[in-house]
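Here the complex is missing one protein chain, while the rest keep their positions.
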Amino acid sequence: MKGYRRYFANKLIWFFITLVVAFILNFTLPRLMPGDPVAAIVSRMAQGMSNATGVQAIYEQYTELFGINRPIHEQFFIYVSNALRGDFGYSISQYPRTVADVIRSSIFWTIGLQLPAIIVGWILGNALGALAAYRRGTFDRVLLPASLFVSSIPAFGMAVILLVIFGVSLQWLPTSGGYGYDLIPNLSWNFIWSVIVHYQLPFWTLVLITIGGQAIGMRSMSIYELNADYVKYSRFMGIKDNQIVRYVFRNAMLPQITGLALALGTMVFGAVVAEVVFSYPGLGSTILTASLGQDYPLLSATTLIISIMVLVANFSIEIIYGFLDPRIKAAQAD
Amino acid sequence: MKHTLRQVFRSGKFVTGFIIFSAILLTVIFYPMIIRDDPLQIIGQGTFFPPGIYVNIADSMSSTRYILNLDDAAAKRIASKLNDADREAIREWLVGAGIPEGDIDIANTESLLGLWVSNYDTTVRIPGMTNADRNYYIRLNRSLDGLLSEEGVTIAATNPDTNALEATGTVELTEYANIREVANVRILPLGTDNFGRDVLTQLVTATGVSLRIGFVAGLIATLIGLVLGLVSGYIGGVVDDVILFITNLFTVIPGFILLVLISFSIGQEQRGAFVIAVVIGLTSWVWTTRAVRAQVISLRNRDHVNLSKLSGHSIAHIIIRDVLPYIASYVIMAFILQISSAILAEAALSILGLGPRTTDVPTLGLMMNWALIYQAHILGKWWAYLPIILVIALIAFSLNLMNTGLDQVFNPALRD
Partner (left out) sequence: MNRKSLLSILLGLLVIFALALAACGGTTTTQEEPAVVEEPTVAEPAVEEPAATEEPAAEEPAATEEPAATEEPAAEEPAAETEADPNALPRNETLYNNGQQWGAVVGWNPYSNSNNNAMAIAQQDNARVIMFETPYLYNMLDGQVYPLLADGPYEWNDARTELTFKIKPAAHWNDGTPVTAEDVAYTWATHIKYNTPTGAANIDFIEDIVAVDAQTVTIKAKLNEDGAAVNPLLVAAYVSTNYVIQKAWTETLEERVAGDATALLADTAEDVAYSGPYGKYFADDSKVIYVRDDNYWGQDASMWGKLPVPKYLAHTIFKDNAAGTTALQAGEVDVSQQFNANVQDLWLVDGLPISTYLPDAPYGIGASLPTAFFNLNSPGLDQVAVRKAIAMAVDYPTIIANAMTNQSATFDQVPRSLMNPTAGEQATYDHEAVADLQWVGNDIDGANAMLDEAGIVDTDGDGIREYNGENLSYIALCPNGWSDWQAAIEVVAAAGEKIGIEITTNFPEWSVYQTVVTKSDAPLPEDYDIFMMWSDGAGPTQPWGRIRKLMSSEFIGMASNWNGNWGQYSNPDADALINAIPGMTDPAALNEAYTELVRIYLTDVPSFTLMYRPQSFHTVNESVWTNFPHDGDGTEPPVPPLNLTDGWSIAGLYNLELVNP
């Protein structure tokens, strides 16, 4: 048990160090970009204003409000003390909305889209990969390359193709929005059905581009395991095939789970594309507009959320690993 | 070496991937030698000309005229201006204007047009007719003008002295030109894009640029990943901790966001294709590092490495002689994957408007970006976006396929 404790303590320390550094970077990186975000607000205010003093006054007022005239370390400490109280300040691009409000109103759409899509894509991909490994033959020769080809289509290409086929040509599915254009959110069947229908195109876009990569990985891992000594030994011992297959796939699955955790972080782009092409409400396009509009507060907060999500997923996987994989215990015993 | 190569080319997956990739590569190399048009030249005044053969009208009038008496010529001419839906619409209008339905025979072109010409009036307001309908009838009326005429078309020129139009000749409806004799014919196999540029020529150039971006970015990412992975895995200890920490940081702050921030920061004026490639390379080495490190750790305690250590070889010597060869195949595969993901990354960046600058070179992502901005996909201009998606998919597919094939060769366990 001592080995475990050291393992966890070690992981935990690194977890916190990474979190702190990620926090600092999330704060700093956006602020290193060139350009002047307050000018964007001023431009909105000052259209058609023809006296210099008025514009200048507005400019100074908002520079003060966002505190970007202070030295960056001072800004940082203000940011930290506010962030600890859960206050991420005003969004610059959507001022006077607060960052918290912007995120609150869109994050559930993103999570509701991303998480199931990753999980379904992961499950389908792994099932396909495992079957390809176990069945070989046509499955391996046809279905696997086919899924590989589908996954080679870039995310925006997939989104556009699905949009054109199912949305524009066949008109089976709605092309934009999170729910019907004529509805107001409520808990009626009509509305829920509308949400489900609007969900399909962005969802399958994300699932389809995930499957192939997962399938390839799972196939390789499964074949490794199928040829491992313990399988041969088990066969030799006369253990039933079904039983062996279950062992094999459980072992092959372990590294794939790590992949799942890391996929959370890399899905951002898929989210941006799916949300923009299908005008789906959510955080992905918010991040994009925030980075193009230099909305520091919003950008820092959203990237922080992603960082924490990835970090927590990573950390939990490693902890679970520690329990499941005897090899890690062995390594710690060194 | 020879043996491995033979093995590699025996893998069906690798060979398929290799053939596709070579075909793309050869096209990129040889097409510009045959067709020397400037890929960025704006040739079309107007957007999204459909694929086809474009024949100069003035030149075809002055080329040799052949008379062909074809029975269905008149019918085809009429059908192109007056389809079934148009006939139905004419009937609706006539009925709306008070003509008895029994008098209207929409199959009989002559009587239908007769009724139309004698009754149609733009100022008549048919109940329930929208402005869109009204515009439609005005357009239809314009296109039907002279449809049944058997007369040829008169060519006229302005007399410079009197400034009046004078007939200089006629073109009979039975006259044809042989396309091979027309001086100016331009084939646009994939039409033009929103700028009026030849899509195919641009696509070939763009593919070349994207491949180069992929290659440079892949090389950079693989080199960084390899070096960091080797050092981290072999030396271990504090060095390993630090490198692992940096790697973790890059995982936690998604590479794509970094990519967006950096591309944004360096500004469009600095964003040549090469710079974009470097930026992509610098933000995508994380996976390679992790993988190489894992491989090196498992190699570190092998007997031959220990033996080398005991013989007092230097670290560099051990890494190069005793570690690298064992992971070489793996690194090659990682490199291939990096190329394909770098091509996708460039496309993704360009879609978001953060790709290389437009006037220098076309890239696949930029072409896609412009096609989408001008809504090629929803207006059915397939030639402006579908080939681009296909090319990207084929490049990534062929590389992945080659990779899977290699995997089978280098890992005998995976062999069929």
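To keep things simple, chains are lettered A and B as they appear, and every chain counts its residues starting from 1.
One rule holds in what follows: a residue touches a chain if its C-beta (ideal position, glycine included) is under 8 Å from a C-beta of that chain, and two chains touch if they have at least 3 such contacts.
A quick note: this is a predicted structure, and the numbers were derived from the prediction, not measured.
Touch, as defined at the top, links the missing chain to these shown chains in the whole complex: A, B.
For the options A:A127, A:A228 or A:I319, the residue in contact with the chain missing from this view is A:A127.
Of the listed residues A:Q61, A:S81, A:T138 or A:S316, the one in contact with the hidden chain in the full complex is A:Q61.
When the whole complex is considered, the residue among A:G89, A:G129, A:G157 or A:G178 that touches the unshown chain is A:G178.
With the whole complex as reference, residues 42, 44-48, 85, 128, 130-133, 135-136, 138-139, 194-196, 264, 267-269, 353, 357-359, 370, 372-375, 377-380 of chain B touch the missing chain.
Along chain A, the points of touch with the absent chain fall at residues 34-37, 39-59, 61, 65, 94-97, 101-102, 104-106, 108-109, 111-113, 115-116, 119-120, 123-124, 127-128, 163, 166-168, 171-173, 175-188, 190-197, 199-200, 203-204, 275-281, 285, 289, 292-294.
To be clear about the criterion, only the chains that are shown with their structure count from here on.
Residue ranges of chain A in contact with chain B, taken from their complex: 14, 17-18, 21-22, 25-26, 29-30, 32-34, 136, 140-141, 145, 148-149, 151-157, 160-161, 163-164, 168, 212, 216, 220, 223-224, 227, 262, 265-266, 268-269, 272-273, 287-288, 291-292, 303, 306-307, 310-311, 314. Chain B meets chain A in the complex at residues 12-13, 16, 245, 248-249, 251-258, 260-261, 264-265, 267, 340, 344, 347-348, 351-353, 368, 372, 377-378, 385, 388-389, 392-397, 400-401, 404, 407, 411, 413-414, 416.
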